[in-house]
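What you see is the complex with one protein chain gone and the rest in place.
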Amino acid sequence: MGRITLEGVRKDFDDTTVIHGADLEIEDGTFVVFVGPSGCGKTTLLRLIAGLEDVSGGRILIDGQDVTGTAPAKRGLSMVFQSYALYPHMSVRNNIAFGLKMARLPKDEIAERVARAAEILNLTQYLERRPGQLSGGQRQRVAIGRAIVREPKGFLFDEPLSNLDASLRVQMRLEVTRLQRQLKTTAVYVTHDQVEAMTMADQIVVLQGGRIEQVGSPLELYERPANVFVAGFIGSPRMNLLTGAVAQRHDCSTLGIRPEHIRVRHGRVGSEGNTESWVGQVMQAEHLGSDTFVYVDIPDIGSVNARCTGDLRVAAGDTVTLLPEAVRLHRFDTNHQAIR
Amino acid sequence: MATQQTQRLARFLIAPSVILLLGWMLIPLAMTIWFSTLDYNLLSPGRAFVGLANFKYFFSDPAFLSSLGNTLLLVGSVLAITAVLGVLIALLLDQVFVGRQVVRLMLIAPFFIMPTVSALVWKNLLMHPVSGLLAWLWQVFGLQPVDWFTHYPMLAIILIVAWQWLPFSILILLTALQSKDEEQQEAALMDGAGAFDRFFHLTLPHLARPLTIVILIETIFLLTVFAEIYVTTGGGPGTQSTTLTYLIYSQALLQYDVGAASAGGLVAVVLANIAAIFLVRIIGKNLET
Partner (left out) sequence: MARRSHTPQLIATTVLAWLVGLVIFFPILWMLLTSFKTEIDAFSSPPSFLFFDWTLENYAAVQARSNYLGFAWNSVVVALGSTLLAMVIAIPAAWAMAFSPTRRTRGILLWMLSTKMLPPVGVLVPIYLIYRDTGLLDSRLGLVIVLCLSNLPIMVWMLFNYFKDIPKDILEAARMDGASIGKEILYVLAPMALPGIASSLLLNVILAWNEAFWSLNLSSSQAAPLTAFIASYSSPEGLFWAKLSAASTMAIAPILVLGWFCQKQLVRGLTFGAVK
């Protein structure tokens, strides 16, 4: 019921192309996250799907129907804005009911849907308040309520959690995914936070510079990044991307290895059968309790970040040996594409 | 929202105001230009084309030069008074003290008084040489009361106009002061800057822009000062307190010399445009569309 297709969608602002021919297939009921650095075009793409901007080329289809020229109201989608965009002069109840009122639904049905949405989102006691009297988290839930009450074909989220504080963000992340799964509605979610992307998405779309770099499930992107950009973007902390002699030894231009796939040993030890073993001095150690991240300066290679358990008492100045797991090495060619 | 359909609608909605203002500007101006080339007096018949004679007459009329001087004197003095006092009083109002709101209301009030009332209050109740309050005050100090409007007409007018426009300057500068960056001030404090230093290096530069705007806007409006002169001195004694605006008025509606008045009017327009160019540029920089 909520299948969204993009065919060669292009967007120009004056003389600059911000979206270069995007092709994408979003299956009904999936939670798709658009992720990428600022300026990559993820919000623009979302707004094109919403109909708030006109495409400069290509088509957008919802359930097989071409909606490229259709007004936002008629596309059957709901949007949750980054700033929530609540109507300040209306009560929470009227905010949520507004879309239904525009659709001219009968009054009792409106009342029923609003009550149901308020219950799902724990807003029942705030129905008569104005947005100005609510906290950030409550306002956000009203924005979500406004979106779900219309029972749309798809939800569009524009970085809805970025204005919340850290702990609230974690809590809302869970609520949003739970809600989506419960309602089984297609969701397109824009964020710059790759942790949000990894934890919430069924499919992730990584964008950079107006181009789709890779589409896949979180684990696919983690285990098999298609290029250097995705490899460096997904996964926290960032994958080590090494060039030079060490990459040449592996027949590639860039060698990638994630910090969590490097074993750390005190002092100078044998390679334990590894193809690579790097010895160097710890520049900095970040102790998080359960894990410790060490930044090691390896001669001829550079600074490498590795993760070890907190039990291993490593400190700045120590000499350590880093043993990267061979099967976890990622190789990229001169065009930054992955070599399989 | 800039789709084709809404663009057409937008043009349709803007049209009335643009057309009206265009007409308001062009038609009278065109007429003024035309009249300035005629020997046209409302009392005598006939309108002969005389080219630039009106301008020559206007420029050679001693009243013109003195009116120009008076205009510059008026504008310059009021600007100076309102700028300096405006900054000082705005600084004062920015401080914490008891009854801030009331004092603020008192300081704002003169701006909202219609100019004819202001002028008459000053003329009769305060500056009247026999029973005005200032006369009494002078006598208390053993001085001879001053007949302001006879001996110092421009000074009197400047005083009245400055009194009226001071609140404008205060309000704008105060608004700007209250929007200054507190963190910046605190950083300066940490850097060891005293109150005087902070004023010169942080506050004053911050006030530079609003002060410029105050000066430019006041200039535009001060060039058109009329009611105060009309009601108090009528431009006199003689032409001692005649500004360019008043001169043109008297040419047009007292002497009925349309030709000369039109020539003078054009001079006034040119003068105003000079200040206008600067103001439009500043406001344009601030404008985001």
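By written order: A and B. Residues from 1 in each chain.
Throughout what follows, a residue touches a chain if its C-beta (ideal position, glycine included) is under 8 Å from a C-beta of that chain, and two chains touch if they have at least 3 such contacts.
Since the structure is predicted, the reported quantities are computational estimates derived from the model, not experimental observations.
> Which displayed chains does the hidden chain touch?
The undisplayed chain, in the complete complex, is in contact with A, B.
> Can you tell me which of A:Phe98, A:Tyr222 or A:Tyr295 touches the chain that was removed from the display?
A:Phe98
> I'm checking contacts with the chain that's been left out. Which of A:Ile26, A:Ala50 or A:Ala187 qualifies?
From the options A:Ile26, A:Ala50 or A:Ala187, the contact with the absent chain belongs to A:Ala50.
> Can you work out which residue in B:Val84, B:Met114, B:Ala187 or B:Leu204 touches the chain that's missing from view?
That would be B:Met114, which touches the missing chain.
> In terms of residues, what is the contact footprint of the unshown chain on subunit A?
Contact residues on subunit A toward the absent chain are 50, 52, 71-73, 77-79, 81-83, 85-89, 98-99, 102-103, 146, 150.
> Under the stated touch rule, tell me which residues of subunit B contact the chain that is not displayed.
Counting only subunit B, the missing chain is touched by 1-2, 6-7, 9-11, 13-14, 16-18, 20-21, 24-25, 27-29, 31-32, 35, 89, 92-93, 95-100, 102-118, 120-126, 130-131, 133, 135-136, 139-140, 163, 166-168, 171-172, 175-176, 179, 182, 209-210, 213, 217, 220, 223-224, 226-227, 230-232, 244-245, 248-249, 252-253, 258, 261-262, 264-266, 268-269, 271-273, 275-276, 279-280, 282-284, 286-289.
As a convention for this text, only the chains that are shown with their structure count from here on.
> Using Cα averages as centroids, what's the distance between subunit A and subunit B in whole Å?
58
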